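Here the complex is missing one protein chain, while the rest keep their positions.
Letters A, B, C, D and E mark the chains in the order given here, with residues in each chain numbered from 1 onward.
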């Protein structure tokens, strides 16, 4: 426990960062382990509330997590796979949307409100925030390369950020579920990292923060000391080629690059397993995780 | 099919009503049969969009309907009853909230957007729109009168309508699910009629419209011709005593009386089974259903 | 008489048009037969009020009609003519202005107010709305081509639309008499079609509607079935050359072309003898009269 | 001709008055001789423009004068009288309105615009500024006291000053003709003094200035030196009784009293025959004419 | 040095206080030792800047200190005393004003700007912020009680806080010197505690903080452990009577009582010798110094 004087010192040390980010918009992709433990949930959302109170404009885009799998299991839906990709049929999509929008989103909203912020939850269907088209990836089948039909898996074709801007301007923290709307009103499941990146671009955000379950990008995946603190966008292709950025990290880094291209100032891949990693990134010089910038 | 000239005549006839309700807020409780058929859904929501375009401010509070029962069945939850009242335990409430907020609400939102309006869906948890306390009715048991524990069934203790006002002011149609938030962030199932009435009062609405599955209040329940078109609030107690207002209609009428007491100008119990009953009520003199007023 | 259900259907059918023209400015040149019968007056002005209530911004520029001739006769002023053109001397202009501004304009204003709109009448002198210079056409006389002195007949040299914008913004329907002001404060009689076209351009209107006493532009003047519904501006010169557009229709079409050049989206030559022709044009697909567009 | 230094001195002397009346609304009843000579017209309207430029908010309500009589003569209308009061039948009213609104009002507007102000002329029909009911005075006939039917002579039943406030706020000088609108849209001739007084009250004006053709109220009508500079409203009844205030001055003083009762701060009866009497009243201490105050 | 995690914890702990005081106005009387050491100056003004950045509205009223005495000495002005009170003659006042406004005030402004705030310095003469009348205390002389003439020592007769409100609204920190203006434009020296108290009242501030050179109010002046943390205004008279509040503390406590009477929520007497005492008072529960409240 710090003394009163230490408290004062730390508050004073935060001043330059508070000044620097005053009025800035920060989109946080909230997912992974940080959605599991009660302590981490409390920490992430407290960080967002604190950011709001010191004049920043946090926006949360959340992922899904085990609640979806659990509910699919409960209702006895089994997933089909095409070349390892899960097919989201109409039945599955109904459950996915209910869990994302009706359960996870509202839990986050209620928690923020209890901490003392004022949150409003949205689906990408509200005010047509996220419009999507069906995603049709190429896959390898026994009959050669084919276009896969993954059902209601979409990619964002257009972002209409007006409702988010309105909600921010009225002092609320927007909390957004990664569901989009198709041309005929149908729902699409969209990748939450990608939704966060696109929304950050559309809002002209200053920062995009993606919470992950790793320390950041490591030069040597077995050595936490090999964290790359700052990564220039131009270095990314070489790192992918050399296998240093690999697997699930590749699309996350690509979200960062897209956001940077669209004008987002800095993007961050943070370790969501460390409590208050967002706060530390924003209010200290130390640099948690990997910052990707132009 | 009407001729062009008849169209002109009818548009001209609507003018006094358009003038009269310009800028007025109308809260619509949307439930019952009107949520079941595709045609009725389309009609109700088209009415709302039209109201918006001619300058009114419609707000929709929807109910649940068979989707909840179906989903409870799918996940194998059986309901317990106390003196005929269903107990909403934590498991049940989770499903109820998911279906109301994650499925029904978003379907309505997507449909309005397709018709050409701009809708934003909210739960009562968003921005703490509806705060609730647990509802503890007196029930008769074999051991005498007792206070029933119905689980997560709540009654609204406070309405914070700011977010709804914001959304209206930006030109959206708010669509609201009847879920409220308790002191510890827990969810409560609330009666949708009551939610609509309380919201109408908090917004200072001009009209509260409750869609039902009957013609309105009949003096003789077997004679549709005995519809009471206009009911003064002072007449209600006598009609209840005489059994003319009875059963499920009693709480609906009480919602109307409460809303009138809080300043809502007129309240309406309409037949949701007739397409465009809202439009007819608002834009013609004929008087569909029963208007309850002071 | 339509049934209640037909009314609902027709209101619903109007929705796409109401949406399409929401917030759009429409300048209506009101003249000819539509100023004579009580029924047609009521119809035209009711259309304007309805447009206002569903969110459009109608502006009325009216012509003169028989009232001027009658009053000139009453005060015993005889007109002189130069090559068939009437000379408006100072005495005549005084009467013209009094009738246009002090009688016709105020009758229209009072009628709109009675129908339920809120109208404000202006002359082109108010706030220097229309500035004019003397019009000096070439005429053929016995002594060869000469510049005619038609007295106080002017053409608009500048439009200052600020006062009209103010009045629209406050929710009024502006009603404007075709009188302009010269450099020394003198009054000029100006052509009402031309005033409407110039005002539409200055306001950045979406539509210019000119009410005439014919069905529109006919390919064969004896066959009402030969109406040209849509006319591209590029086709006009050929039609004039072939005599299909002729006489008094030529300047009206030229007003349309000028307005289109200045950014007005569509222009319409409608039959003012048919009640509610404006409403039908605006709120149905059928296309009354001739639309001239780029 | 004053020297430059004298000019400076006089501008400096005006400073306290400019300060005192900054932002204040002044309603000027403009009539009588001041409407006849070109020089006096120029002086009165220049005063109004100057008031506008130093931050005051002048509003002009004008009378009729000889133009009406001339035009009635020209069209051969003869007036009937009841007990000495002129009857304004429909024919007469048509001419009265045309002259007031279509001639006098627009001449004033054009003149102000030429001097460098920005004027907008209104009739009391515009935006229903003046609503009137028929005036039915008691008259003495050979058959005893009767209610006279004076035709379209009205008294103001309601003032809707919104349009005037709008026009002032946009920087224009409103110029208003004393015509009012009846319940069925018919026109009424109203007394201009009374219109000015009622408008001053409705606008919450600071000053009401009535231009007359006398020096003010004289204690001895044969002695210009007996001018009453300041008259308390409480003294009025006695002065009427003693015949000091008499004839046409009585209704003017009554307009002042009514305006004072409704919150207008000071009222003035000025000599319109003296050039710039308004300016002198407003910007010097000397006190021109008679000020009536509470 | 705290770890990153401790920093996060402390920032999180500050959240409830940041929320509580968001948008609140706090008037700080800055004087005594806190104006002497460079470290304390930096600490006090950093606290003010931090308060600004987390959404509060600090206002600084500063005192004089040794700079005045030094300058008086330099110019060779010797003070006269009446019954122990210093007389501020015209010569003295000139120096006092120059030092307060031209030196101390601008040093504070420049320092805040360097720390990263945006400050604007004002004297009580600017926009007539503080109007004063001469202070004429009763004093005991050899000839009995007399009214002392202390020269240009004034007391505030009126506060015109408009300029301060303007400056706050534009995001600046107002820094105010305790000089007031008399009826004839002359300057008065006013007590800075009193100026702070009166300004807090006029601004409707939430907090008045008076920095002193003691720990607060002690029950036993020799025992720092006897600090009274919270003092009810009703207890003050008894404490004065018993000599617990005495000497220079009496007028400070009276400033607090006056401010409380005028609607200031809480007032604080803090130890300006402890760095960041303001921050600790505002952002921790511990309670530094003595809070006086109703």
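Keep in mind that, in the parts below, a contact is a pair of C-beta atoms (placed from the backbone, for glycine too) under 8 Å apart; a residue touches a chain by one contact, two chains touch by 3 or more.
All values reported here derive from a predicted model rather than from experimental measurement.
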Task = Give the labels of the shown chains that the missing chain contacts, considering the complete complex.
result = D, E
Given E:109, E:211 or E:256, the one touching the chain that is not displayed = E:109
Request  = Determine which one of E:32, E:121 or E:197 touches the chain that has been left out.
outcome  = E:121
Message = Suppose we count only contacts with the excluded chain; which residues of chain D make the list?
response = 2, 4-16, 18-19, 22, 46-47, 49-50, 53-55, 115-116, 275-276, 279-280, 283-284, 286, 288
Request  = Quickly run down the residues of chain E that touch the omitted chain.
outcome  = 71, 74-76, 94, 97-103, 105-106, 109-111, 113-114, 118-123, 125-128, 162-163, 166-167, 170, 172, 179, 181, 184-187
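In the analysis below, only the chains that are shown with their structure count from here on.
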Inquiry  = Distance between chain B and chain C based on Cα centroids, please, to the nearest Å.
reply    = 48
Query = Hey, how far is the Cα centre of chain A from the one of chain C, in Å?
reply = 58
Ask   = Between chain A and chain B, what is the gap in Å from one C-alpha centre to the other?
value = 36
Query = Do you know which chain E residues sit against two or more other chains?
reply = none
Pairwise touch network: line, ring, star, complete, or other = line
Task = Go ahead and list every pair of chains that touch.
result = A-B, A-E, B-C, C-D
